[in-house]
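A protein chain is absent from this complex, but the other protein chains hold their places.
Order as written gives the chain letters A, B and C; numbering starts at 1 within each chain.
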């Protein structure tokens, strides 16, 4: 059987790292982010805990960049690999700005991760997932989504378009690749994620931010579901969130 | 701390039993169904495996019946109990029939479990969940839903009404009791559940029916989520399902 | 061809009256409400403007009440009638109250109009719609819905259940009776309706309440759509509404 690996795109200090650590408990993990600095701490941490991780700075919005990354992956692990789990966690830039003040560059630029990036990532990983069916768990492709996947907001047309778009892709791929045994899922992260950056937010209410470790745990749970019982979509929010 | 128990309404040979077995790994379980016969096999099985279970034949559509049941629960476990998990799995009668051929009795009767039953069950259990907040896992109230919670079908107005209705109640209770630390969830079961009764269906495609054990596992997973990271809704369907 | 009439249930001073006046421009109208007092002013007004209207105090939640009403309709117009348009506008009682403080009677009572009432009304009117296909406009059955048809709110489980339920019925009937040429629609009224009772609300923002005449106009528009181009669902809200 081919060697099973996991690959996570969008590894920053919050969700991406937590997902990487979680899946590293079971698989060698490939970690992608734009900058090596984002990747270093979690890569080191995984290795220190006895896991296996390689980090490859990658611009997923570039098709050739993503191809080069997969070449590196094969150079590292050998070409007889299968992807047990692929997680697309690349953030869409959150821009809240009056629509008429947005430049074309700003608007279109904010869509690149969710459109080009998601397309490149799915195209690069799915071929390695189709033959992972004899593995313990069905191969799993997970997209991180947001509230804005369900509801457009004032001043948020670009952000909403990118989140609606990721959801559209996730549904389409689930309907195409589900019958081939690949589990495609979409998680609606509805609330502030608890990271370094958000430390100062919502401090007055205890536990009012989403724990990235539990986003990771939820993704791992999705991964373990057998093909009789796939979840396509789940939401995650703090108990205190108004929705 | 009060004694933690789990309570499951709608224990038949499929999902209900699987959920009962799963939660019995952690808590004494109270099993409800209309008939003692439905309850006996799983109650016995749980006890044989070292778990603790009591079964109480109950018509959940009767407010007084549900009250009497809770009295029995307190007589059995003492009044210092908390409900760690309550699962409402009572089936809405599936009637597909031309609308104009449905009698008022048929139509309204098919709604009793989802309306009166869900109301009685939630009212009887929530008071015992509000003080279970110091437990390891937040108290959890789960409703079993179906595809028909999202889409009304021809000849299925009563069934759809009951499933839409359960979803409405689940959302309302989640918004009311979430901030009080109670985790309310709704599972959309989209496909045929693999039970004795459905043995003959979909036999040509392997694994094309939902495994009740994995419905149970998914409910258990929901139960373990901390209050930072509650899932309100997830779907469950076989990889081969058209949706 | 049979005589075409329109029938409106839930005729109070707001939407119901406006709908009655609008459809009375084209058809003799049958107006239903619990009390004769609600019916009198609009019935008189329609007649004064040259229209034809009869009012029949009816408890639509009673199957026999609804049958008796249809008997009166036939006694009045003769039995060779067809229903060109039927509008179900009976309000679900809006109760916002902590769930655990709701009595069973309160909860279930608030559901009667949306469940029994809608069922009785649809069963009584649809048989007279199936043969109205040669009329200028396809026979149309419209349900008035609300925001709560899409989203359950804290303390609103009964109200949400009734609005989700009406939507479920509307979708099911649309899928069953659409192919038979009956146009079934559901309108999501999202905002405060401008009536006597709401005169004092939202006075600081001009035009911030929904004009019942335009609910009526929208229903009339739905009625005029040919069977090539049916709208099943539309929303209606003031420009100033946050949603």
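The rule is short, and it goes like this: a residue touches a chain if its C-beta (ideal position, glycine included) is under 8 Å from a C-beta of that chain, and two chains touch if they have at least 3 such contacts.
All values reported here derive from a predicted model rather than from experimental measurement.
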item	value
For the chain not depicted, the shown chains it touches	A, C
Hidden partner chain, touching residue among A:126, A:142 or A:210	A:126
Given A:22, A:163 or A:183, the one touching the chain that is not displayed	A:163
Interface with the undisplayed chain - residues on chain A	63, 98-100, 102, 104, 107-108, 111, 115-116, 119-120, 122-123, 126-127, 148, 151-157, 160-161, 163-165, 167-177
Absent chain, residues of chain C that touch it	138, 175, 178-179, 181, 183, 194, 207-211, 214-215, 217-218, 221, 225-243
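The rule we apply is simple: only the chains that are shown with their structure count from here on.
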item	value
Graph class of chain-chain contacts, one of line, ring, star, complete, other	line
Same-site or different-site touching of chain B by its copy chain C, using the half cut	same
Distance from the mean Cα position of chain C to that of chain B, given in whole angstrom	34
Junction residues of chain A, two or more chains touched	none
